[in-house]
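Every protein chain of the complex appears in place save one, which is left out.
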Amino acid sequence: MRDRVTMRPPTRRRRPLHLLILALLALGLSACGDAEQNALLPAGPYAQEPHDLIIPVAIIALVVFVLVQGLIIYSSWRYRERADDDGSLPEQVHGNTRLEIVWTVIPALILAAIAVPTVQGIFSQMAEPDDDFMTIEVIGHRWWFEYYYPDHDIYTANEMVIPANTPVRLQMTATDPARDASQGVIHSFWVPRLAGKQDLVPGQTTFLNLQADEPGRFLGMCAEYCGLSHANMRIRVEALDDGDWQAWVDNQTSPATVPDEGTLEARGRELYGDLGDRQACASCHQVWEGDGSRSPGQGPDLTHLMSRQEFAGAIHDLDAENLRAWLADPESMKAMNYELDGIGMPNLNLTDDELDALVAYLLALD
Amino acid sequence: MAADAHATTLGLDHRKLAMWTFLGSEFLFFGAFVATFLLYVTTTAGGPGVEIFDIPFTSISSFVLLMSSLTMVLAHNAHRQGDLRRMRLWILATAGQGAVFLGGQVFEFTVFVKEGLVLTRSPFASSFYVLTGFHGVHVFVGILLLLSLYSLSLTGKVKKDQDLKTEMIGLYWHFVDIIWVVIFTVVYLIPEIAVG
Amino acid sequence: MSSTTTPKLRPTKETGVLSWLATTDHKRIGILYFFTTLVFFFLGGVESGFIRLQLAQAEQSVISEDLYNQIFTMHGITMVFLVVMPLSAAFFNYLIPLMIGARDVAFPRLNAFSYWVYLFGGIFLYSSFFLGGAPAGSWVGYAPLHATEGMSMGFYAIGIQILGLSSLAAAVNFITTILNMRAPGMTFMRMPVFIWMALVTNFLLLFAIPVIAVALFMLQFDTLYGGQFFQPGSGGDPILYQHLFWLFGHPEVYIMILPAMGIVSEILPVGSRKPLFGYAAVVFAGAAIGFIGFGVWAHHMFTSAIGPVARSAFALSTMFIAVPTGIKVFNWVFTMWGGKIRFTTPMLFSVGFVSMFVIGGLSGVTHAIVPHNAQQHDTYYVVAHFHYVLFGGALFGLIAGIYFWFPKVTGKLMSEKLGKWHFWTWLLGFNLTFGPMHMSGLLGQPRRTAVLPGELGATVELYNLLSSLGVIVLTGSALVFLYNLITSIKRGEASGDDPWNARTLEWMTPSPTPSVNFYRIPTITHRDEFWHRKYAEDESGKPVSIPAGASDDHDSDGDDDHAEEHIHMPDPSLWPFVMCLAFFPIAYGMLYFNPWLFALGALWLVVGYFLWITEPLAEGDDDDPEDADDHAAVGAAAH
Partner (left out) sequence: MSATETEDTGTDHGHHPTAREYVQIAIVLAILTALEVSTYFFDFGRIAIPLLIILMAIKFVMVAGFFMHLRFDTKIYSRLLYTGLIFALVLYSITLAIFVFERAPSA
């Protein structure tokens, strides 16, 4: 067995026992706390519509449930054999055609009634938004999402930034085999508060509409099993109001910061481009400094890395400590096996000095 | 005739009933391969496509397989009349034609491979080889069945009145032939006209 | 039966290991199936224990991602292919001949073949744990992910292929048996519902297995030999695999539930002491479920790359499968209605089945609300759904069957007291484990994740903890069951021949069932034949018991004049076992692409087959050996 325990930094780990007690305490309380990835709390029309559909259906289901369970419990109780039974047999009833018709027709009618809005919902869910919408291209990699904003020529990863109150249409596919040595696999983009999920299929294009009514941060994750680190392929959507959105776009469309000569950061920038006989960061990542056009590599775009809050499939907070740990040994931070299949980020055996410089450089990429 | 009073419920022999049951399910097997082939008929990834087919050559081997159904049914006919000698002759003829068909297929495959159509070339190549290959495996199994019938009838294990055995193998054989009738049209002729 | 002059051509011993390896007796094969599934259930349960341990708390890594993925995959495969399906096959084996008044199945040796193929397929799959890692592509093995998982998905493709072969052979066998070996007078509409459901199930297998066979062959070629079927790089379409898998996969779920539905349809009338309400409706609904079940497969692909028309069509077909299912449910309830219900353990499990299955069925219908399926799909809400139908449904029904027919098999009763303990803890543990998953799924917890994401923690952690605690209850409950089973086999109370006052033919025979099943094949004049031999109806339609002995209510053995002198039973044979061993070299040969190993296996198979068909009868008469497989050699006799 390829057994390897993955470790996460202690910041994100909680002690099991401690937690058990907490959970037991919570038993009495309502389980609704901070609900950022909560499918029952729609935050936009594309999540609201299915929600409005399922609630009446759930009520119907509940009624059927109560009725049938009630019947079962009632007849179990009412017709149980009593202690004083005379041992005779009950009346031998073989059936009743009228009843058969009733319980064929009524469920059929109920289902017909919920079929109509379902079909309507299917078409409206998949149609292009009526209003002006923004397109973002989404590419599913193992195991992180890449976003490209064609209107602005912006590349980013894991965290998708959108303007609030604007419909967004995602145009999605999974890793382009031409860009990634390994074949792409199917992923699924899912941010429950903004929309349902839709699979990303390599070699094909699928679409998903979403919209956030208010500014906010919405959590999600890849919802189609995509191998080893499927659990570590998470999504953040940051909805910004107009001003913030414009500022974000302006920042993203500007070239990356180039550190001053002689600083530690500058040393890091050098290492970034050249690690001797080890693979350079630049061979997989891009830091766009204004020349030529932006073109993505095998790994996430790092031009404005520090404009994001989390990294590596959005499982770690983006801070110096975590970055350092990541560069020192990516596989200890996220289940990957670069040596085996070339997927993910390799361990480049960086020295402490190199780590200092690289981390300093990355932290400057805001 | 139903000399046996407690015969079966339907009055049918188990083995024949089972054989037909099994053949019904085989359609779903080959159907899936044919559907896959149709889906990928033009998905050649820049490699060879249906134009590679040698229709005259395949026509001949298809014809041989079709005629093997005739010899098969003649073998059964002979067995039914108790003529084991003639039965064996037809059985050999059938197996022989099956072998010719298989030989043709092997030849066809080697030619295609030389022309660059290897299994790993494209979805088209994979689906073509796996579909026709599995059909070939069925023919091969049929030949084994025929040969075992042949040798068992020589050693007296298959008797004059046991023509059901020949019939059963015949059913299987004809079925494999029917499948080829479909493959020949759907995989070779129609794509050749529509795409090639 | 077997005479002393038997040449030692076939094994004749009736006890010992060899007798089990060589058995062709449908009852013994059924028992083999049963105990094998117990072992695999234990393995699948242990795997689920690891799943729940890992997910008990957020951001926890008791086992690595890699191992978790292997474990949840093997859990699904084990429970589906190595537990529920073969456990149903155990019931088919034991009961089909008995319930239709036959002495064995149509092809006893083929039957043994099915069992050994199943066993070896399971062993092959589990060997992966020691040969570089078990399959880690989930039980659906989606393409093109499989291709990157290397050898381990080779085990998946080949292993399930082998299990499929077992089911296909069994399906042909059982269909032939049911169509062709019913006792005189047993018309279709007099068949027990269990037999009907067995027939439908086996037709589903017959038509579904070839589809998965093709999908798996393609997977095997892609994974191991560089095939391009599902490789997007060269234009292959991964969605094709999904279609083929679910074309099989959905009928498969009805393959798992229909036998259990058949079982409770037998138990509820006995427990309520009334005939089944609406026999014809239940039968036709079962057939309708099987039929419609072939037309709903894409409901597993609502979020995949298919268009709105397809989504709508499959949403409609999926919803309407609730109608025939509802018919069954209501007929079961009205079977109890007006009865005098004795809550024995089998009856408790049957009522539990109806109740729990309805929950799973209703959540199934909500999946078909496509716009919202986009929220539910691949969440724990789906996990809750299918455990309610599979565990609360199929498994509850099958366990009911175990308690119900245990006396038939052993002549002893299982402890009612322990049985009740088992039932209530099972019900509690089950709901504790899977009930909370409805909530955690709706709140947004995705399935197949090795780590419970921390950001979900606050909302779903409690539910996950409850689920994990539920497994402890279930394990305790399973141990009660196991203890009950073992002690009852050893020293259970004698049951008599007809402990439940039952209705169907199998209870006419002595318990434990003699190897000939029936000393005299009964002639059937009624549905619920045995009941009608025990009770007549007076003018007002009230049943009155017929005094014992006044009719042939029991199939007594002995010197009855009517007993047939020469009962021809199938002879034991070692060849099915020996021949099936060939699947090891074949499977490993294909896996490691070793033509020699494969050729060895193929040759073994061919030689085994030859020995099989030329095997002489134990009694040494020079009857045609193949005809030994069927008692009525109509074909040969016809000329």
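Just so it is clear, A, B and C label the chains in written order, and each chain counts residues from 1 on its own.
Going forward, a residue touches a chain if its C-beta (ideal position, glycine included) is under 8 Å from a C-beta of that chain, and two chains touch if they have at least 3 such contacts.
Just so it is clear, the structure is predicted and the values come from calculations on it, not from any experiment.
*Asks:* Please pick, from B:45, B:66 or B:113, the residue that touches the omitted chain in the full complex.
*Replies:* B:66
*Asks:* Pick out which of A:128, A:241 or A:289 touches the chain that's been left out of the picture.
*Replies:* Of all options in A:128, A:241 or A:289, contact with the hidden chain holds for A:128.
*Asks:* Can you list, in ascending order, the chain C residues touching the missing chain?
*Replies:* 179, 187-189, 206-207, 211, 237, 239-240, 243, 247, 294, 298, 305-310, 634-635, 638-639
*Asks:* Write the list of chain B residues that the hidden chain touches.
*Replies:* So the residues of chain B touching the missing chain come out as 1-2, 7, 9-13, 16-17, 20-21, 23-28, 30-32, 34-35, 38-39, 55-56, 59, 62-63, 66-67, 69-70, 72-74, 77, 80, 167, 170-171, 174-175, 177-178, 181-182, 184-186, 189-190, 192-194.
Following the convention adopted for this analysis, only the chains that are shown with their structure count from here on.
*Asks:* Report the inter-centroid distance (CA atoms only) between chain A and chain C in whole Å.
*Replies:* Chain centres of chain A and chain C, defined by C-alpha means, are spaced 37 Å apart.
*Asks:* For chain B versus chain C, what separation do you get between their C-alpha means, in angstrom?
*Replies:* That gives a centre separation of 33 Å.
*Asks:* If I count partner chains per residue in chain A, which residues reach a count of at least 2?
*Replies:* There are none in chain A.
*Asks:* Show the residues in chain B shared as contacts by 2 or more other chains, in ascending order.
*Replies:* If we look for residues of chain B contacting two or more partner chains, we find none.
*Asks:* Under the stated contact criterion, what part of chain A meets chain C in this complex?
*Replies:* 1-8, 12-14, 16, 19-20, 23, 26-27, 31-40, 47, 49-51, 53-54, 57-58, 61, 64-65, 68-69, 71-72, 75-76, 79-81, 85, 89-96, 99-100, 103-104, 107-108, 111, 114-115, 118-119, 121-123, 125-126, 174, 177-178, 182-186, 188, 190, 192, 195-199, 201-204, 206, 219, 221-232, 234, 335, 341, 343
*Asks:* Can you list the chain B residues touching chain C in their complex?
*Replies:* Interface residues on chain B, with respect to chain C: 1-4, 6-18, 21-22, 24-26, 28-29, 32-33, 36, 39-40, 43-45, 80, 119-123, 125-127, 130, 134, 144, 148, 152, 157, 159, 161-165.
*Asks:* What residues on chain C touch chain B, complex-wise?
*Replies:* Residue list for chain C touching chain B: 106-107, 168, 171-173, 175-176, 179-182, 184, 186, 206-211, 213-215, 217-218, 221-222, 225-229, 231, 234-237, 240, 244, 247, 521, 606, 609-610, 613-614, 624-626, 629-639.
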